[in-house]
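One protein chain omitted, others in place.
The block that comes next holds chain A.
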Amino acid sequence: MMLPLKENDRPIVKKLLEAGCCARCVLRFCFLEVQSAYRQPYEDTAKELLAFINDEETNVTKDSAVQDQLTKDPPSKKIKLDTAKTDVQAEGDSALVPTVTEEGGARLVKSDVCVVCLGVLQEFCDEAYATKISEVVKAENYQFDTMVLSVSLPAQLSVREHSCWLHVKKEVRKKSMLLDKDDVIKVKDAFKWIMQGLVSKELGGVSVVTKINRQTEQFEVGVGFTHPETDSDCHFLAGACSDCFSPTKNKANVFTRMAVAKAIGKVSDEKFLKKFPCPPTRPASKCVAQDVQCLHVSVFVAGRYNKFSRTLPQTPWVIDGERRMESSVEELIAAPLLSSFRAKGFNFSSSGREDVDVRTLGNGRPFALELLNPHRARFNKAEIRQLQETINQSSDKIRVRDLQIVSRDAMGHMKEGEEDKTKSYSALIWTQKAIDKDDITFLEETKELKLAQKTPLRVLHRRPLTVRERVIHTMSTRFLDAHHFHLVLRTQAGTYIKEFVHGDFGRTKPNLCDLLKTDTDILELDVESVDVDWPPPVPE
């Protein structure tokens, strides 16, 4: 193709080539927004640029004439190709860099790493690297329609970019007073323009896009580069703009891309030029590519669970690093989901929780599970129903209903009701004194009983010590024998039922011992209902 360069680009091109910029970085500083210019093979661009500046020496002055000559008679005999293209390719790792010799003649030499992009646009913008990225994605076997390609560059690239900008600022301003540093094409953008198409082709035509935060972009593949040789480029900024690099941040490296960019914005051109070479020094090595990282956004699965066991904790119970009880509600629910969604992990949350020895009956307790980095994310209703069936058949200790995929936002509904909704419980009570039916009926007339509950001793090690007021809305009783009865309670969420019954060393007042004027204890407790209207029921 023909690079759409203008006569007033020539001094910029020449100066940048002399400084050791790669062909594609030259295009960036010429504000070239034609994406195809970046996509053509690197060597072609390099040759065209050389032809372009050599034209000047043949005294072609008009843009049209330059274009004419480049099409009809490329490349000019003044370009000396020191290394044949075949040699370069044999080297594998090396790229061609157009170099302007001292006599003013331009030629192509190999393996000079670009002073600005440190090789990113020279060495990592080709089919070979696209294949490498695609192979990682294929190996992980993700299910997706659209893939976001993101790139992370070493922070010092901003410093070098700025140095190069200052190097050609005068020439740029001659070209147009309207152009500023922000108009320089970003390395990131050039990289994506080249690579998105190549990766898409490798992956059989899936759409590869730039992240703009739409719901459809759920799968991200990240490539990253480091360049240890020039890491110290940033260090002078710490002295020039210390407040940009706060050491309090919990990061090993304070020279983050954000901090470096902010510092550059604050340092005056004069100060910058005093502290940093302009143009930047030539690096001896190219960037190192980091491992390709694939990440699918989390999928959230919600439902309600029953717990039928008094020896099953809700979450793994670990004391002193040792596991107590062999399973847990969350593990029983998560195991089939993890394998079906092929997720890397999960976070479990629920509307409240029950103790290990408490059953949860009735409609069950709302829960949600965040599946991290799922390799498969799409399931239809029948498949979700099948998953629910799989969970339910895996154990008779729990049962799940209303299983469904929900949005991250919808999870908020689960916590909304946690504090102010009511909960119903059923408890088996023991009394020390013998009772008869009439001794307990008065409990049924006790409405809206206010309790003052100190934080129970059993949770005091991990919760603050306070006194909370809680309300028991209603109670009903079912007499069993002289020392036992069933008590059904409807209470404000957050009421500690066990402590209400045994009194917790008198720390819950009043308690059932006070009301019945005898020691009472709780032998069994069931949650009968959790009145949170989320998630919505799934019709059978």
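In this section, a residue touches a chain if its C-beta (ideal position, glycine included) is under 8 Å from a C-beta of that chain, and two chains touch if they have at least 3 such contacts; residues count from 1.
Convention: contacts and distances are computed from a predicted model.
**Q** Name the absent chain by its UniProt protein name; which of "DnaJ domain-containing protein", "Protein Abitram", "Multifunctional methyltransferase subunit trm112" or "E2 ubiquitin-conjugating enzyme" is it?
**A** According to UniProt, the chain not displayed is called "Protein Abitram".
**Q** Which residue from A:204, A:239, A:321 or A:464 sits in contact with the chain not drawn here?
**A** If we include the chain that is not displayed, A:464 is the one touching it.
**Q** Tell me where the left-out chain touches chain A, residue by residue.
**A** With respect to the unshown chain, the touching residues of chain A are 319, 428, 430, 432, 454, 457-465, 480-484, 502-503, 505-506, 521, 523-524.
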